Each structure stands twice: as structure tokens, then as C-alpha cells.
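Notes to accompany the following structure.
Missing here is one protein chain; the remaining ones are kept as they sit in the complex.
Chain naming follows the written order as A, B and C, and within any one chain the residues start at number 1.
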Amino acid sequence: MRGDLTDEIVSITIKENLNQRAISLNQKSHFGKLGDDVLELSIVEAFYLMENGRLNIYECSKSDKKLEPSYVRNIIKENSGYAKYIVYKDLKDRGYIIKTGFKYGSEFRLYERGKSPGEGHSDYLVKIIHENYDINALDFASYVRVSHGVKKSLLIAVVDDEDITYYKVEWTRP
Amino acid sequence: MRGDLTDEIVSITIKENLNQRAISLNQKSHFGKLGDDVLELSIVEAFYLMENGRLNIYECSKSDKKLEPSYVRNIIKENSGYAKYIVYKDLKDRGYIIKTGFKYGSEFRLYERGKSPGEGHSDYLVKIIHENYDINALDFASYVRVSHGVKKSLLIAVVDDEDITYYKVEWTRP
Amino acid sequence: MRGDLTDEIVSITIKENLNQRAISLNQKSHFGKLGDDVLELSIVEAFYLMENGRLNIYECSKSDKKLEPSYVRNIIKENSGYAKYIVYKDLKDRGYIIKTGFKYGSEFRLYERGKSPGEGHSDYLVKIIHENYDINALDFASYVRVSHGVKKSLLIAVVDDEDITYYKVEWTRP
Partner (left out) sequence: MRGDLTDEIVSITIKENLNQRAISLNQKSHFGKLGDDVLELSIVEAFYLMENGRLNIYECSKSDKKLEPSYVRNIIKENSGYAKYIVYKDLKDRGYIIKTGFKYGSEFRLYERGKSPGEGHSDYLVKIIHENYDINALDFASYVRVSHGVKKSLLIAVVDDEDITYYKVEWTRP
């Protein structure tokens, strides 16, 4: 499949429903946002599909210049931050459906395996923290508060050189 | 009841088991540490009893100088920190049995209502954080790891000017 | 060898297993994390290799701008803290295999010379302390408890202007 990159969005053209694979990427696997004649993927989603051999990414121009994985990786590193991709990949590989958590001030929202985004609330908000940074107590309170308000659990993902450590945090009255 | 203060410890003298109220403070309500002829309370425990009208605290000397609550409160502020007392009081009022959590690097360990320290493991470790401080990500990892290692849940208590907010934190593999 | 820096990660591209030196850095010397077509080093690992004349670090862009050691050192100072590099270098020079200790709330975990991370548990957790800081007694208890719980020894590395002093700490019942 071919996707075209502009501005951290990779677009897959769908002409008269002929591109069934792209439609199924959205309807079965919950990737991207489906428009009338286009499936739009975030660069993180697109790179995940690229690394799994399911998508070729081209520079958005009339040229047919196919991009190298290392080139796309660098765009992610310079923009979203590579930690975001590492956590995305890890959770995707575990079977979660992953949507942006932007509206809630977090990186992702997460739906349990087998549950589709249309069927109900997401279960988790995912907040990514780097191991070298301190966590501001007020920010911490804010992440948990937002999650609690929308009946989700907060998952703090701390990324270090090797691995991701996850912490589930809930506001409680003991 | 009379207790004598030295060194942040308040001692209640028990002569020939005549001080049943003191013995019951320990055996029924799990306050302090019972010795042969003495019940020793931490200053935080003693101040809690003082505020509830169940204990008078005297200076440790032959004088009968009864201490004012404000005087005892100041000793707590200068040493343990007043946040420790605020969290102790809040959890005690909710019916928990509270013991020191030092060995686990946290302020308290907590037993559920109705469960006595002798009957099994405590349920929570309580770590106190001030709202104005940043939480070092490594220390955060360390607190959670200790709790996980001893099969307890971590309760982070964030203390601000008015209130205590509790967060339950668990290490998880999503 | 060439590595590209973004986000405190230095990536060495490996195309069709042609970059044997990069692969061997990981498989023989236990540096970094090996992906499908890339070896990813932490900036601390990369700077170590740079100082030993085994790696050139470039800005992550299409330019060929090779970075100066002083530039990379400053990035480390601003982020991880330079003490982390000093301790890494010292232990690496002594022949240890060093991996992140984040999950345990410490800077590093350490494998004895000749023992590979795959072969069993690491021997030490390393916690870095600056000579000018006080050690909070509760945090100290927490570091030791984590080490004890995972059957490792705790190595406290105190860094001063000239030197590193190491202390081995164990929880004991005398």
C-alpha cells in the first residue's frame, strides 16, 4: 500500500471504495481517520505499519520517491519524540486499540483488546514520562484528575534506554 | 491519662497492670509499643490522643507542667513535619490501623479496618509528598517497586494547604 | 562509525546486516538496544564510545555536521546530569556491563565482568548521590529495600569534584 507524507500526516487515497485494504485498516484495525476518499494516518501509525511491511511511505509530491525507514524515524524523533512511537508500538503489539489522547492532555487513549472505540469509553489515558525528568506534583494531580473525570485509569509510561515501565494511577479516598 | 514527653516519645507509665486504659490503647487500638512497665507512643500518636481529649502530655521532669497543644504541635512541625501528622489523623479518623513504614522507605503502613497488625500483612504503604515538590522519577520508581515487592499497594498522599489527595499507584504490565 | 543524535538517543543505521561493527557493539559489548535496522544507544553510551574514538556523532539531519565532544557533553549535563556519565565511564572502564536501573529506582544495574545480561540476574543496583546533598533517611531505606527485594546489592556512588566513592549497603539482621 502507498501512503503520502505531508506535515506528519500520511494519506492513503481511496478511490470509489476500491482500496479495501485501507478501509479495513480503519474499520477492523482502527487505524487513522477515514474521510470520503482518503484514510489519514498519524506519522506514528504509519511508521508502525511501515515497520511491519504493510505500508510504503512516499514524499508527498508528484515524485515517486519512496522514503527510507530511517528518514521517517527521524521525522518522528524531531517532532512527536521517539518515546511516543516506542510506547505506541509496545501497546499496539499487545493488542490495544490506540487513539490520540490530545483532548485529555495525554499522549494516547487506549481501548481494551476486542473493544472498539465506538462501543464505549476507552479504558486508559496514557501519559509518557522520561526517566530523567522530575514529575511536577501539580501536573501529576492534573493527569489523574482528568482521567478520573472521564472515568478512565491513568497509565504512566516511563521510557528509559531499554524498556518501558507502566504505572497505573487512580485517585482514591482510602 | 498522663504521658511524659522526651525525645519525641511520650511514655505512659504502667504500674503492676493497674493502668488498664493505657494497656487497652495498645491492645485494642494498636497505639504505641508496650514495654514491661510503660506504653511508648510516638509524638504523632500522642498528639492525636491529646487532640481527642484522651491524653495530657507533661514535660519529662518531676514538675507537673502540662504542655499546651500548640507547644506539642510545634515540636512535630520542627521534627517529623506537620504533614505527617495531618495524614496520620486523616487515616486514623477513617478507622485504619497505622504503623511506621520506615523499613519500606515510606511514612506509614496501613492495615484495613478490623484487621490487626498481628493477623497478616499490611495493605498499603503510604508515601507523603508536598504539593510544591517535584517527584523524582527514579524515587517514584523506587517507592512503587518496594510496594510491589512486598505485595502492598502504594498510596501517595499529596498534602496541600487545605486537603490531602490520595493516589493509588501500582506497577503494571498492560 | 556514524551515529545520529535526536532526543538523547544516538541511532546507528544497520542496512542488511552490513554494519557488523554496530551489531557486535550490541552482541559482544552489550551496548544499546538492537532494532531491525538500527542500533540505538543512550547518549551516555554514545559519548563513552565517542571519547574512546569509536564513534562519530552527527546532528540528525541530512547535513553532515559532525558534533564536537564538548557539545555532546553539554547535552548530557543539561539532561541526565554529568555525574551519571562519570559513574558510567568509571564502571565501564572496570569492565562491568551496565544497563539502566530505572525500574528499580536507581541509575544503573550492573553485571559482573564476563557475565552477560541474558545469563542471569544483575549483581548490583547503582544509586548516584552528590556529595553536597543530604540523603533522606526514608529514601535510603527505600533504595536498600528495593535491592534486597530483588536480591541485588546496593552500590551507592558518591560523586565529588575529583572522584567517585562507592559504598556497598546491605539490609542486615545482626
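Please note the rule applied: a contact is a pair of C-beta atoms (placed from the backbone, for glycine too) under 8 Å apart; a residue touches a chain by one contact, two chains touch by 3 or more.
The model shown is predicted, which means the values in this text are computed figures rather than measured ones.
The shown chains contacted by the absent chain are B, C, with contact judged over the whole complex. Of the candidate positions B:N52, B:T100 or B:N132, contact with the unshown chain belongs to B:T100.
The omitted chain makes contact with chain B at the following residues, 4, 6-9, 11, 13, 32-33, 36-38, 42, 45, 60-61, 79-81, 99-100, 102-103.
For chain C, the residues in touch with the chain missing from this view are 91, 94, 96, 110, 124, 129-138, 140-141, 144, 155, 158, 165-174.
One rule holds for everything that comes next: only the chains that are shown with their structure count from here on.
Nearest to the global CA centroid, when each chain is reduced to the mean of its CA atoms, is chain C. With centres taken as mean Cα positions, chain B sits 44 Å from chain A.
Taking each chain's centre as the average of its CA atoms, chain B and chain C sit 39 Å apart.
Residues of chain C in contact with at least two other chains: 102-103.
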